[in-house]
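All protein chains but one are shown in place.
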Amino acid sequence: MIEQFIERASSYAGDIDFLFDLITYMVGFWFIVAEGALFYFLFRFRRQPGQPTTYVDGTDKKHKRWINVPHFLIIACDVVLIIGAGNVWYKIKQDLPTQDATIGIVSQQWAWTFVHPGNDGELHTDDDIRLVDELHLEVGKTYHYELTSKDTLHSFSVPVFRLKQDAVPGRRIKGWFKPEKEGVYDIQCAEMCGIGHGVMGATLIIHSSKEFDEWLAQAGTPGKNAKVLAAANEKNPRPKD
Amino acid sequence: MTEATIDPTSPKAPTIGSRIRICLFSTDHKVIAFQYLITGLLMAIIGGYMAYVFRMQLAFPGEDVPGFGWVSPGHYNALVTNHGTIMIFWVAMPVLVAAAGNFLIPLMIGCDDMVFPRLNRLSFQIFFLSALVLIASLHVSGGGFGGAWTAYPPLSSDPDFNLTPLGASLWLIAVALEFVAFLIGGINFVTTTMNARAPGMSLMRIPIVVWMIVIASILFMVSVGPLIAGAVMLLSDQLAGTAFYDPHNGGDPLLWQHLFWFFGHPEVYVVLLPAMGIVADIIPVFARKKFFGYKAALYVTIATGVLSFFVWAHHQFVAGIDPRMAHLFTATTLLISIPIAELCFLYIATLFGGSIEFRTPMLWAIAFLVEFLLGGVTGIYLGASATDINFHDTYFVVAHFHYTFFPIAIIGLFAGIYHWFPKAVGRHLNETWGKIHFWGTIVSFNFVFIPMFFLGLGGQHRRIFDYRHFPDLAGEGFQDMRVIATIATCVLIAFQIPFVINFFHSIWKGKKAEQNPWKATTLEWSAASPPPHGNWKTLPTVYRGPYEYGSPDSEEDYLPQHIEPNT
Amino acid sequence: MSDTFQPPIATSRTTAGLPTSRLGTWWVVASEIVIFGGLIVAFIMYRMRHGEVWAEQAEHTKLYAGALNTFVLLTSSYFAVCAHKAAEAGDGKKAAKLLVRTILLGGVFLCVKAYEYTSEILAGYGPLADLFWSFYYTATGLHGFHVLVGMIILGFVAKDAAKGKNLHRVECIGIYWHFVDIVWIFLFPLFYIASGL
Partner (left out) sequence: MNNDKHLSHPDYKKIYVRLLILLAISIWGPIFALQLDNRFLLVSAVLLTAFGIGAIKAGMVAAWFMHLDIELRMIKRLLVICIFFLILLFAGVAPDVLLPEGQNREMDPDYEYPKIDNPSTPEQ
């Protein structure tokens, strides 16, 4: 159902959407049963002449059944949902598939800096490519990310990926995603981080491999890169002590 | 309002001076209940006004809001933060726990007052002070605190980040004072119920609403302690510059989140239970039915209370906690649906075989059930860790908790007011205006919050003052939904005007109410309307359970608790 | 107002099987347990996380002062419980005398604390020196605040007791005072003794 409101652009978006539907069927069923019974009783037992009230207190076995049976059925539903949620959670947040590249994500009031490893393929070296508020990815590649914050909490949220992870100062949090659809999407900050929280967005651009290489070539050329780098460093001073 | 409490048989006619004295210094539990109620309603107006302002900003970004002016991002954050804080701590808590508890507990268990009346007064005075501090915090230089009602550090702890040095500290002090007030009040509720019950009022004869308020008070007391300690630490981070939550010097921001939600989740049940109790007491009266499964209701309430301590980190699934813990908290969170579902089913089953009369209190009580179910089931999407990755801090969460909080704090409140108004004041509220108020509120309420579910599905995040910065969200369709929600908010607030008029008009001019207008069975209806100071001339004795409707032992269809059996 | 105040009948009921004042005191104690408990839980977590750094800091707390204070509080508790015994025997005068001793010992406790604070701060270990010291001052400060409040209430109770009034309150304030003592019994090893770890 979510996909009717927003596109799916990551490998695991479908899992979450599936879980969503599963929950909808289960709780939807109980919701309708409960509301149905409620409205039926309201109609059926409305005050009418010649229909006195009855004396039922719910201690009778025959009556208790109406509570006990749903009780166990709901436990069964819960177990299904716990298992389903656990599996998807494990896949997204615990298990890191081998990556094609790692991206550093630095959040601060109120900008995102995305660090690509550059030619040597490693983060935290001199040839890192740093970009502010723009994340370029190649479709079909598996990425790891390393999320940090320079000041307050932020949250790296990509609705089309169905991905969200808070950035905590003092921690470096790892995770992964695999874009599966080309396009231009929103990245939002999802954790209150001060007056600029409402404008702390970034653009996600998912390229085909060819486009991505082109982009990388021009972003990696020293002249161009230097400018980007300068801009990034200016927006991105060392943390205060 | 004070007439409600002056003994009509008292030889001294009330003078202005004595009225003021009663308002300020009375230890009568009914006066204190009224004070809590009025303060809560006034704060509800402030909280509602804030909702109006920021909803207008969302629907018509950048334009001046009539009655407020231009909304800056700082304003917006402060409005949302204080809207949430006020609605929970200064509306839901005082009206549901304190006002209902103060008014109902002594009357329902058959004693003349709270066991510690002066502590009770102190509790209100601290509470009132906290409300003043909160309001003051909105007007200091730098503006009100804008770091969300959860006040996560380092944003809340460091003025360099939140830019509201005074506002943040005053906000925190106000919240801490409020906690102290309710700690004192809660101790009073619990001891009164434990120790001062009328003869014959055994544990299994206590009306459900009293049980629920007491259990809520205990939940509050046990959960709030660590947060009070945490608030002291946060305050010293703000004012003295210590590093309890500062990662630069060995602190950890996650500690606050844990302390906050260890309190925060039980807190939502603290406000849920009294509202559930009010509804539990209204439904049997108007369905003329004995409550279905009194003991079961009691046990599942206790189960809810205990379980509520095991779920707190479901608010932190994506906050950087140990991902293995998410499995545990998912399991407990989903399991809590069982006792609550059972409770709802018991209410519905109570209707079975009844003779239901749709007076205004009953309408509100039913609306509570109808709407709360939707709020409850949407909690399941959030409790399942994997879907919460997507929904955390989106409008889906906002819609979820308004579908729980609004039924609790507003619908439950109105159910209680319409039900006990005749007892508290001795006059009836106008039934027709009550129905207009009811339908206007319920219909517009759904139009406010249903669109938010869809906005949440579309990936719209919370606490963002202007969605035009996000191309995916700026589209026509979404903006239309925001406008619908905003217009419905205005309608919703407009429909409170009949209530306010009805309320004040009826206090002085309403139809006189007899002692037991609803033909109810619980003890409070055996006192005069309004009950004098001391409640009864001779304190009642109890002979049976609280919900004997349609009992075969009596010719009428109800058998009050205090009537002696004729054998 | 308070002169004419008449406690309601409700206050004298004892459905649960114990006097209301004592029941209330126990609830106060329970809610204090979670407040101090929250602080101590947070401290233990940080203490274990920063094991060595903090162990070094803990060396600089004054063991002898803490020990002296433990002794002082234990003694004051002893007097408080003796006062309770006297009050129960109906001897308000004696109870009041014993309570005054408790108050005085509370004062000694605070004086020792004040000495400790000043010398720590002079040695450079103020509340901002390190997170360990922030905890030290917060926990002992909160505890000291409880001692102060306890002394004030003890004063009122002793005044009444000397006149033979409200003798049941002697037990209640005693329970509170013992609780404050117990909190110190735990703070003492946390901050002073277990410094070598």
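Every chain is named by a letter (A, B and C) in the order it is written, and numbering of its residues begins at 1.
Criterion: contacts are C-beta pairs under 8 Å (C-beta built on N, C-alpha and C of every residue); 3 or more make two chains touch, one makes a residue touch a chain.
Nothing here was measured: the structure is a model prediction, and the numbers come from that model.
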Practice item. Please work out which displayed chains the absent chain touches and list them by label. Key: A, B, C
Check your understanding: Which of B:Pro94, B:Pro247, B:Gly426 or B:Gly459 touches the chain that is not shown?
Key -> B:Pro247
Point to revise | Touch with the omitted chain, as defined above, among B:Leu24, B:Met204 or B:Met325 | key: B:Met325
Exercise for review: Specify the residue from the set C:Ile9, C:Ala30 or C:Ala162 that touches the hidden chain.
Suggested key: C:Ala30
Practice item. Can you list, in ascending order, the chain C residues touching the missing chain? Key: 14, 16-19, 23, 26-27, 29-30, 33-34, 37-38, 41-42, 44-46, 48-50, 53, 56-57, 60, 63, 67, 70-71, 74-75, 77-78, 80-82, 85, 88, 122-125, 129-130, 168, 171, 174-175, 178-179, 181-182, 185-186, 188-189, 193-197
Review point. Given the full complex, what residues of chain A touch the hidden partner chain?
Key: 93-94, 96, 148, 169-175, 238-239
Point to revise | On chain B, residues whose C-beta touches the chain left out of the figure | key: 222-223, 225-226, 247-250, 252, 254-255, 258-259, 262, 309-310, 312-313, 320-325
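Operating definition for what follows: only the chains that are shown with their structure count from here on.
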Check your understanding: Just how far, in Å, is the C-alpha centre of chain C from the one of chain A?
Key -> 48
Check your understanding: Going by the touch rule set out above, which residues of chain C reach two or more other chains?
Key -> none
Exercise for review: Flag every residue of chain B that touches chain A in the complex, lowest number first.
Suggested key: 72-74, 76-77, 146-148, 150, 152, 154-155, 158, 161-163, 247-248, 252-254, 287-296, 318-320, 323-324, 326-327, 330-331, 334-335, 337-338, 341-342, 344-346, 348-349, 351-358, 366, 369-370, 373-374, 377, 380-381, 384-387, 389-390, 392-394, 454, 457-459, 461-466, 469-473, 549-552, 557
**Study point:** Footprint of chain B on chain A - complex, ascending
**Key:** 1-2, 5-6, 15-16, 19-20, 23, 26-28, 30-31, 34-35, 37-38, 41-42, 45-48, 51-59, 63-64, 66-67, 70-71, 74-75, 78, 81-82, 84-89, 92-94, 109, 151-153, 155, 157, 159-160, 162-171, 173, 184-186, 188-199, 201, 239, 241
Exercise for review: Sort out for me which residues of chain C touch chain B in the complex.
Suggested key: 1-2, 5, 7-11, 13-16, 18, 20, 23-24, 27-28, 30-39, 41-42, 45-46, 50, 53, 127-128, 130-131, 134-135, 138, 142
